[in-house]
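One structure, pasted below without further comment.
Here the complex is missing a single protein chain, while all its other protein chains stay put.
Each chain gets a letter, A, B and C, in the order it is written, and its residues are counted from 1.
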Amino acid sequence: MRRFSLSSLLTESLKGHRGWGRQWRDPQPKPAYDVVIVGGGGHGLATAYYLATVHGITNVAVLEKGWIGGGNTGRNTTIIRSNYLYDESAALYEHALKLWEGLSQELNYNVMFSQRGVLMLAHNLHDVQSFKRHVYANRLNGIDNEWLTKEECKEFCPPIDISGSLRYPVLGGALQRRAGTARHDAVAWGYARGADARGVDIIQNCEVKGIRRDASGAAIGVETTRGYIGAKRIGVVAAGHTSTVMAMADVQMPLESYPLQALVSEPVKPVFPCVVMSNAVHAYISQSDKGELVIGAGTDQYTSYSQQGGLHITTHTLDAICEVFPQFTRMRMLRSWGGIVDVTPDRSPIIGKTPVENLFVNCGWGTGGFKATPGSGHVFAHTLATGTPHAINAPFTLDRFRTGRLIDEAAAAAVAH
Amino acid sequence: MLEALYRTARALPLGRAPASDPARSGIVIQPAGAEARFALRVRDAGASAAGLPLDGPINSVRGNDRRWIARLGPDEWLIGSDESEADHLPSAIAADLGERAHSIVDVSHRNVGIDVSGPLAAVALNAGCPLDLGDAAFPPGSATRTLLGKAEIVLIRHPGGAPRYRVECWRSFATYVHALLAEAAIGAGSTEQAVRR
Amino acid sequence: MAQPFRLSRGGRIDRTRPVRFTFNGRTVEGFHGDSVASALLANGIHLVGRSFKYHRPRGILSHGPDEPSALLSVDRGPGRIDPNNRASVVEARDGLKTLSQNHWPSLEHDIGAVNDLLSPVFVAGFYYKTFMWPRKFWDKVYEPFIRAAAGLGKAPAVADPDRYANRHAHCDVLVVGAGPAGLSAALAAARTGKRVILADEGPEPGGALLHDVTAEIDGRPAAEWLSATLAELDSRENVILLPRTTAFGYYNHNHVALAERVTDHLPSPGTAPRERLWQVRAGEVVLAGGSHERPLVFADNDRPGILLAESVRVFVNRYGVAPGRRIVFATSGASAYAAALDAKAAGLAVTLVDLRTESECGPELARLKAAGVEVLTGHTVIGAKGTKRVTGLIVAPVDRAGRCGAHRVLECDCVGMSGGWTPAVHLFSQSRGKLAYDERLDAFLPGTSAQAERSAGASKGTYDLAACLQEGFAAGAAAAGSDERKSFTASPTLTGFKPVRAMPTDADPTKVRAFVDFQNDVTAKDIKLAVREGFHSIEHVKRYTTTGMATDQGKTSNMNALGIVAGQLDKTLPGVGTTTFRPPYTPVTFGTLVGPARHALFDPIRTTPIHEWAEEHGALFENVALWRRAWYFPKSGEDLHAAVARECEAVRKGVGIFDASTLGKIEVVGPDAAEFMNRIYVNPWLKLEVGRCRYGLMLKEDGYILDDGVVARIAPDCFHVTTTTGGAPRVLAHMEDYLQTEWPDLKVFLTSTTEQWAVIALQGPKARAVIAPLVDGIDLSPEAFPHMAMRQGTICGVPTRLFRVSFTGELGFEINVPSDHARAVWEAIWEAGQQHGITPYGTETMHVLRAEKGYIIIGQETDGTVTPDDVGLAGMIAKAKKDFVGKRSLARPDVVATGRKQLVGLVTDDPKLVLDEGAQIVDDPAQPIPMRMLGHVTSSYWSPNCGRSIAMALVADGRALQGGPLHVTTPEGFARVTVVDPVFFDPKGERIHA
Partner (left out) sequence: MLLIACPYCGNRPETEFRCGGQAHIARPTDPGALSDEQWAQHLFVRSNPRGVHAERWNHVHGCGRWFNARRDTVSDRFIETYKMGETPKSQDSNSTLSTSTQAEARA
């Protein structure tokens, strides 16, 4: 792997950049691998990377039906934070956040992780209580998260209107300073390059059409559009398509796939210093390095594989943004798009074994998977390598829906009086 | 004194505001006065009760301004009447329905009416209502529950040639619905100017 | 001299109506009908901006919405400043202030242009390879620098005074684009009598007919056909013609979004909305959005003065403006010849360079030569001269192998380039139609439709005028359900081009900076680098190089980029793929999308009939769901704490009045009502007597508490159900769902009566005394009207459902009266209560009083993960019932396991310390982080009646910890608390039965 650095960049700039090789190979699939990962998004590529780097397992293929990073990895609003309420979630996302903090150096690929802070605005007394509950829980879990008065919110993020004239006035907010954003595509590419350099085959335009099982029922390989590929272990990391892939092994999942839309504005000079999330009005916003305001909200209400949702979702999202930031009505929406997010009944992921021997799954990240990418890959690699879950993903079993041990962050923030 | 108060002094949320044409575009918005209304639910309703037809198609209204019945669903009607009928109407309906399981609930104070009329009335309504209000899809005599912006309403198009609509919403949404209609009237007026250049 | 580049005649501008606006402070004069771009060009202004990355000088490339370079901030007055407007689509009008962007200190002298010198380093994706050391520098140094350099204009800083409108519309046929094909389609559809909407993005319908001044249709000038057609459309009641209206989004089921610009072009907007969103549901859609011209890719093709060839033609013919006096057209196709002919006819010096050989050309060659224009066929463009304005074009003959001959510099002040045409298939693609590559036209065309639409004209690759008219007519007729066809005769259009990805050159390829994406500064070299680095999918190339990601979304660049990638990979274009087009077609203001939904119209503000009274009596309010509720009633000088302490004491000692109208209410009626209640709630209902109340608890099917509330039995077949304020819609939906889908056999009907009944809660030992004189027909004595009973009678002559219930632990009544009488009754009670010291109280006091009694609040003690047993309410569950919603889930292993969090009371060692709600609880505050958390504080108040702070909490196995110490987080550290029973006041509950 040609190392990236300022000096290599300068050297190449004198030679017309002719010396840069491929960032990852385009190999033909081998007949069999130790581990086959289905899905070439950030989570799948990270899994492969950590299989190679942490566990020394390099006879690995990542199968991607399109182009790597083309699913939710390249379609999200890139928010990264770890200030979750429950111990289980907090441990998982904090694990990821710690990995994010060194990721550019680890991968030798600038993923532009920007710790500009995520500020969650409280618009009613219930929000205040809920956010303080988070702040205290995070403190005892060693995760930074602090309560800001509305004046402090304004100081941290000057575009916020705290005048009290809003439909839902800002009462304060919870700020995680270590949280922020990253360049989503670079995460996929960086992991791909790192994994590839260690021998992992990244195979694009290769769609899995079936899962082959032996007489005992154990999974032994996958049928693909590029032929049969044997595997000692298979990890399904297919996000919105997980139900479809798992159905190939006759496993029905507690998942539903919904369209999730996001949009960006035209680029403008720096105007928005951090990430702001607002549950009460339901929208979130940040500004990319390029200058675009990046805006997202909730899913459409019906399941769909179309990567397209309704205009009313977009208009309601912008209603909310312009209510909190009335100066943005003259900004223009430049681009909108949709992803397909797989949602579990408790909106927390499933990471671990399945009823089928040798078949493992990492799914159900819903609307919040990007932030977990390094942590998710890291613990899933452990699970695939050892056959048992890492302590961090142990609670995120499929079995919890039977026992009732749900991890429901959203319910914990439920609004009602 | 108190008895008198009950009969005469319903404090309506929009007051007894006069008709207004905020954009001077021919769209007249007028909060309705105090009326009686009943939510009627009954399965296999039969042809009529208390003289009110129950066999009209779903999403239609029958009657006149003083007494109307809108079929909102297969087993659901919204009945409007002059306040003077409020006391005897439910019992008259119940008597006619006899043994059939039903529910008549007084919602006179839950609902607020706003009348919208004028040549561009439908244009104003379409600022918030996503339905096709054209003559073919929503002819005079139509009635349905729908949305106006972020509020649920019942929209009734009175029989007759001139475009006259009744918007019924819940009491606490009345301010919003009225304000949205006023805003819409301003926008609707300019539409036609733009179209006609 | 004003407007030195204005031609002496021609154009559709109104020379009798001059307009004046400013550009960077300099007054620019134009005419009514000018765009800002045409007016600038009329004044010889070509340098209008700096590029995104390299800060290169940029001019006007295009006349339309595909303009990537000429982006201006436009100032229409206070609060009406916005960035990134395309000069080509902003209509010139008096008083406008326009400013160029992305430079410092000035457009002419921009320090940022140093980036251009560093361009050998700043190649595609360079930032992924560096800025990583030292690690801390990213946030503090590199990223702020990158951000400051990026971005284009400045975001508006103050709230926008303009209003925006929304309109839902329905039609049988929506026609997008009012060029020849669209007009013809609208005409055909309109004549069937169907409802037609015709939308066009320009200020004037006509499309190419507005500048094709020599064309004839059916033997008369095209302009005549245009005005006749418009007159006919205008005269038809069934047609809505929308100029200045861009169809920007094609959504599911023929839901098409249009953005209409209503007032920006007017001198004064008045009260009319600035823009309007049209949400059109169309039976059929005809897409006739035309096509976009491709630039040629050669060194320094981005210099100001280099325009698209057709744009030169538009400026000359439609605006009467000469973009230069000596114009070189560079092309690989026929259409530029028409531009050259028109420029020549306008008296300008013209030369044309064609990459094609003589034999590859059509009749255009002879026509242009006959007009006396020098034509260099078989020539490539090596590069451009000039920096802030093109001064010459370097051309050379090129042979079939791509070898270049001797260079020749063609001096000029303007270049019109044409690399062929790309149909605007954006909306078709958004509709999820599948594109098909047409090799003959070198374009992706609409292929398989996914929705009820059809394309016509240039957007379908049909460029000939007569063919466009015919195709449009047929499409419009077919969309309207007619099979009528019409044939047109028209002057033939010069069409056909030879696809060229990058112009052949003999220069060192590492030195050539030939731009593909003008705004994002992506060169052919960048694209090749991306391909070398393994980015082979066009989506990867886009993301790595940012080509096609600028504000023009690749309208001018996509095909060139795709072609270069295909060339590098030796693949066909479809082999590389095309990108999926997403809304919007062109950028749309947030305001358009928001429409009127701002301020009070953002979300309805729901208020009760008592709201104005509360306002008049000084209440402060809190938002609860959509409601605004009185929070507390401070007297002068009181803060929240003092007011609530006073209100709390008043209720316990005398009487308090509280507006509980927001409670949800549902009338449950029918012979099976009791059975239905039995299935929905955990409690038993069959034996509840008429006139009695019961506190009910309902679960979701997963076993967690959904809602609670007091229910009264009005009649054997009628229940008056109450819900929480926020839970009302949820509970009604929950009940309806089960009723309709699981138990359709039950004869039960549900009606929301939340707003029929206003609820006046009168609480405190003197409550009975206050209402006694006002109530008729109800025996208020404790014997006749015990706690948890309901009676019907009148109060102040108003019919009431009078509940004897209490959420305070005191003697209390909840007086349900019809809403329109509520204020009068409230005021009568207020008057009658004066002698008893009646005190109004708000939600905060309500919370404190119920907490003193250990009553839970849904959403505060519960959070969607709490079972009845968790909050100590397992006793409410009817043991005899075999089933109710949620029952089965209560038997799941982890729901019956030990260690669940249970509701307890907490008292702090320091009685004055009020814990934070949400504070976490541990047994050992000295343990290392991460600590084992046992639970959290759900409610916490200063209790004036207990004379100390009190708190409720959910604590793991908390009921077993009674009397034991625990530690609770505080902003500074921890506070020691003791676990107690959560009933802090009147534990025996005697007062409630008074």
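We adopt the following convention: a contact is a pair of C-beta atoms (placed from the backbone, for glycine too) under 8 Å apart; a residue touches a chain by one contact, two chains touch by 3 or more.
As the structure is a computational prediction, the values presented were derived from the model and not from experiment.
The hidden chain, counted over the whole complex, makes contact with A, B, C.
Remark: the omitted chain is touched by one listed residue; of A:T149, A:S306 or A:T386 this is A:S306.
Only one of the listed residues, C:P4, C:P893 or C:P987, touches the absent chain: C:P893.
Contact with the chain not shown here comes from a single listed residue; of C:E439, C:E701 or C:E827, that residue is C:E701.
Contact with the chain not shown here comes from a single listed residue; of A:G199, A:P254 or A:G298, that residue is A:P254.
The omitted chain makes contact with just one of the residues C:S268, C:S636 or C:T741: C:T741. Within subunit C, the residues in touch with the undisplayed chain are 168, 251-255, 279, 281, 432, 448-453, 701-702, 733, 736-737, 740-742, 744, 882-883, 887-889, 891-893. Not every partner is drawn; the one left out touches subunit B at residues 58-59, 72-74, 76, 130-131, 144-147, 152. Across the interface with the omitted chain, subunit A contributes residues 241, 243-244, 252-257, 301-306, 308, 310-312, 344-345, 401-403.
What we mean here is this: only the chains that are shown with their structure count from here on.
If you average the Cα atoms of subunit A and of subunit C, the two centres end up 22 Å apart.
Subunit A and subunit B have CA centres that are 48 Å apart.
Within the complex, the subunit A residues that touch subunit C are 4-6, 8-10, 13-18, 20-26, 66-67, 70, 74, 87, 91, 102, 104-105, 108-110, 112-116, 123-126, 128-137, 139-142, 165, 167-169, 183, 185-186, 189-190, 204, 265-271, 287, 289-291, 306, 308, 310-311, 314-315, 318-323, 326-337, 345, 400, 402-406, 408, 410-417. Contact residues of subunit B toward subunit C in the complex are 2-6, 9-13, 23, 34, 39, 41-43, 75, 101-103, 105-110, 123, 126-132, 134, 137, 149-151, 170-173, 175-177, 179-180, 183-184, 186-191, 193-195, 197. For subunit C in complex with subunit B, the residues that touch the partner chain are 163, 165-170, 195, 240-243, 260, 262-263, 271-273, 276, 279, 281, 595-597, 600-601, 603-609, 626-627, 667, 669-671, 747, 749, 751-758, 774, 794, 796-799, 818-824, 828.
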